[in-house]
Structure formats: structure tokens, C-alpha cells
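Apart from one protein chain that is not included, each protein chain of the complex appears where it belongs.
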Amino acid sequence: MDFKVPTDRKYTNSHEWVRLENEKAVMGITDYAQYQLSDVVYVELPKIGEVFEKGSMIGEIESVKAVDEFNMPLSGEIVELNDQLHNNPELVNSSPYDEGWFLKIKINNPSELDTFLTANQYQELIQREENQ
Amino acid sequence: MDSDSRLIFEKGYNHPHNNFIPKMDIECVNIDDLISKTLQREDLPIPDIPEIEIVRHFLNLSQKTYGVDTGIYPLGSCTMKYNPKINEVIARLPYFSKLHPLQEENLGALELIIELSKILCQVTGMDGFTFQPAAGAHGELTGLLIIKKYFEIMNLKKNAIIIPESAHGTNPASAKMAGFSIIKIRSNKDGEIPIDLLKYAMEGDNVAGIMLTNPNTLGLFERNIKDITKIVHDYGGLCYYDGANLNPILGICRPGDMGFDIIHLNLHKTFSTPHGGGGPGSGPVGVKKELIQFLPNPCIFLNKDGFQYRECSENSIGRIKCFWGNFGILIRAYAYLLALGAQGLKRVGEISVLNANYLQVQLQKKYHVPYNRTCQHEFVLSDKNLPNDITTEDIAKRILDYGIYAPTIYFPLIVSGAMMIEPTETESKASLDNFVKVMLNIYEEARSNPELIKNAPHNTPVKRLDAVLAARKPILHD
Partner (left out) sequence: MDFIPHDKDTIKEMLKVIGVNSIKDLYKDIPNELKVNKLDLPESLSEPDLLRKLEQLAHKNKIYSSSFLGAGCYYHYIPSLVEFVISRSEFYTSYTPYQAEASQGYLQAIFEYQSAISRLTGMDVANASMYDGSTALAEAAIISTIITRKNKILLLEGIHPEYIEVLKTYCWGHHIEYELVSEEFLFSKLSEDIAAILFQSPNFFGEIEDVSPLVKKIRTISPKCLIIQVMTDLTCLGILKPPGDLDIDIFVAEGQSLGIAPSFGGPGLGIFTAKNLFLRKVPGRLIGKTKEINGVKEGFILTLQAREQHIRREKAISNICTNQSLCSLAALIYLISLGKTGLREIASQNFQKANYVKRKIAEIEGFEVLNQKPTYNEFLVKCPNINKFRTLCKKDNLLPPLKLSKYFPDMKDVALICVTEMNKRSDIDAFLNAALLTIKKTKWRD
């Protein structure tokens, strides 16, 4: 099975993607993640203004048969949320890298991005998980 | 059959009757003098509906519902056995059904609770019961709170519980509600608890104990159960027994003898009380004598002088439900136990195991049985052998087309595409043979005509429903 892994962004071990836009980080979940979940019915996002450390659990994605948490990829403050997701959670499935974005973060420490996976490294991670 | 798909609220009219209102026989005053108009509602949007419309509406709905009285209901882990009709008569006796929980002249009710305790203590090997919990999960919470209290009294900080990955979802959920964290333990290749992993898990000095089902959710008896409970006890922990799977061992062996300190029972599973479409049930909790002091207040328990009624114990975990528990359900379970007697009870266990193995050995011809050994009351199939990308859900939907109810699917989580089958002891050989025939037929259909299965069901009042839409755009009332 082939999963989309755009090269214009970085990835985490827990299947989130992060892209820098001006000084903010935009995040969402990957094509592989949305496929595992199957039809997303709801995304619980944190609130604007909330501040989190990298790695904290900040929200949940629900499908009919499962719930998955997602984590703060970088320390910082939540500054924008994708309002579309409330009424159209299916965007996470149909457009995980574009219209299905979750939120934007004002980051404290840009060097945290150095620890992220590149597109190639993420492809390898998917391969390893598929083979298990 | 009624093809009218209107909701009941659409069947109202403008000529209200007073069929159910007693005649007013005292002098009335203006209602506004009794309660200020500002506290009164303006409108009550529940229509007045003629009796015959109500009767027809619900009769027709009942005919679109499948119960144990309709046909085989092989839901694994639910024990959908026959619900004796005499129990319904007994529960409705006015001297039971009209009894107020707070009245003093309640000796019949208290005696029933005492007698039921006695019998259940015999059956399970425990020393005292509380009947307050209204369901199995409620019983689990109660039992876990007893464990919590036990360690609190001893001033020991034990806040973790070991739970197998194969456990029913209520187990970890109940543990969380009781303030515990969960240590998950994986089953070994035989589907049982690995002793070495258990020892390792118990090394942590914050482990309060273990929650187990035996036979487990794969329908297999934990052969090392005595070692398991001994290890937990040696490390100072307590053992909790989830009684959902008690049916096959009734009259054969007892959780108390296996070393369990606390158990809960599901009266609506093992003891024939009706499932009611999802409830009401009852989840009595039984304990060994050292733990009787922790049972919810008030309680009835056995000591050397016989059964005692205790209003209040200092060490009790407190009350877990208002009043006495689901007494109406206790009546039915008690009647069932009296009807069976010792011999009948054992026969229940034996035939439940016979029926399950009879199915397993035949379905094994086509379906994959991941744990290939004698099962107890239920067994699990996986989706390993399913052809043409057919899923377990597809098979379940096709079973509905044959006019019978599908087994439990996607539980336990440790088996891929699990289908859990529990026929119970009240299914006849003819019924079991029919089920085998249907399952083997569907397997062939999956091979030769997969589209038929993928788009099932075809013969039910509605075809496969859109669960995704229901969750994305919830409409929960009219």
C-alpha cells in the first residue's frame, strides 16, 4: 500500500506532520494515520491560547470504532484552529496534508524541529510498522 | 407487517382521554396559589395519542426486534440463555412488586436476599454478598473500591491493577473510575496468563492485585489459575474475579476455591434474568470473610452465628447505589436457582460446554480457530481464513439474512477480526445444527459470491446502515 508523504514538511514517530509557516508551526496527521483510523467522525482540538510542552496529549481523533490521541509536536501556544473540522471531519481522510490541518502553534523553541523525521525517514517508519 | 415508519409522536390527536387518571375527589384550589406562574412551564410537547395507536406502534416495533425467544442468540460473553417465564410471574407478584424499599415490614424481601446470598456463597465459594450493584460493571467498580479500601486501611500505597489485554472493556474502565492505573499483561501463545510476566508485573510495590475472567474471554480455562492467585497473594495483592464467564463452571468448580478474594456475578447472564434490550441487570459482589467489613452499607453476610444484617460498618466503602439494588432482578435469579437445584445447576455448566465444543469442532472445518483446544462455554474465530477480503463484519451482516442474530464481533481485541460465539446450554441440537449450516453456507458464499456478503444484509427491514454519518452528524432525538 502506498501512502502519501510530501517532502515539504517533517514528521513525528506518532504519525503527525509539522510544517513551518512564517513563525508558526502547522500540524495535522499523516495519510498513513488517517488510513489506520478509517472514517474520522470527530476531532477534539485544544483551545486557542493554551500552552503545552512538546509531547503532551492535546487532543483526540475519533472514528466509528476507535479513538486516537495526538500530541503536541513542539512546545508553544495554540494560536489558530481549523474550524472546518467541526462540521467536516472527513477532511482529515480526504485531505490530511492540506484542508485537514488541525492547528497552528506559536513555537518557543524552533530547534525542537531538528529531532523530527524527514519524509524519507518517515517512509521507513511506515514500512517497519507495515511489516510487523 | 406495518410499513408505517412514523415515530410515535406523529400519531397524536386533539381529543385527549383521561383513561389513566383517577377521578379527583378533594376540593381543589387555583394551581397558581400552590405554585407561582413563573415556575410553571408554558407548553409540554408530548402529544396525546389514542391507545390503539400506541399498541399497534409498539407491537410492530417488537416484531422488528430479535430476542432469545425469537431464535439462537450466540453473543459471546453475554450468555443469552432462555429466560424462564415463571420468573416473570413471580417478579410481578404484588407482594414483591408493590414493596417500598423504605418500609419496615419487608421480611419477605430480606429473607429472599439472605437465601440468595446463601446459595450464591455455596455456588461461588465466597462468604458474603452485596446486591447493590446494578450491573456487572457496577459490581467491578464496587469490588475495586473494596480493594482500594483494603490497602488504605493498611496504609499501603497500592494504586495499580494488572488487567489482561484480552479483558472486557469495562475492566480497565472500572479500574480507572476507582482511581487505579492499569498494568496490561499480554496472553501467551496458548491464550493464557504467562506466569513469568505476572511475577515481573507484581514486583512493582504499587500493585494492588489482578482482575481476571476465568474461563477467559477466549473461552479457555486458565490452567495455572491456582499458581496465578498464589503469586498475587504472595506479593500481598488481591485477586478479583469477573464473573461474566461463570456459566460453564457452575457446579463444576468455584472462583472462591481458585483463590479469588472478590468476585462479581452477572445475574442477567449466568442466572437467566432477561437482558431487556441492554438492561436492567444486576452485578452482586461476593467477598471472602476478611473483606466483609468493606462491603457497601447496609449489607447481609454470613458469620458463625448465621446470616447477619448490618446497617453500617466503619470500614465499608460506603453506598454504591440508592436502596437495596435491583431487587426485581434478584427475585428472578433466586427463582431460577430454586428451580434448578444442585443437579440442575451442574447440568447447565456441562451442557453449555458441550454445545460450544459441538459448534467449534464443526466450524473449524472452514473458519480459523486461533486457539485450537477444548473450549468452555464459548470460543473465538478469527478472520484469518476469510476469502476475497471479506471482513468479520460482513459475515455478521450476512448471518442476519438467515434470520438469526450474529455473534459478538471484534472482541476480544487480541484476536484479529474476532467473532466470539456462545450458544449457551438452552439451544437444542437442531438449533445448533442450523447455525453450523448457516455459517458454512456463508463461507461458501464468501468464496463464490463475495459481493453478496460485502453488501449484506439484504433481508432485514433496512440494509447496512451508515455508522459514519450517524457519528459525524448525530441526530439523537426527533
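Each chain carries a letter (A and B) given by its place in the written order, and its residues are counted from 1.
We take it that contacts are C-beta pairs under 8 Å (C-beta built on N, C-alpha and C of every residue); 3 or more make two chains touch, one makes a residue touch a chain.
In this text the structure is predicted, and so the values were computed from the model without any measurement.
Between the chain not shown and the residues B:Asp205, B:Asp234 or B:Asp257, the one that touches is B:Asp257.
With the whole complex as reference, residues 41-42, 44, 62-67 of chain A touch the missing chain.
Criterion: only the chains that are shown with their structure count from here on.
One simple way to say how far apart two chains are is to compare their mean CA positions; for chain A and chain B this gives 38 Å.
Interface residues of chain A, counted against chain B in their complex, comprise 39, 41-42, 62-65, 89-90. Every residue of chain B that touches chain A in the complex is listed here, in rising order: 410, 467-468, 471-472.
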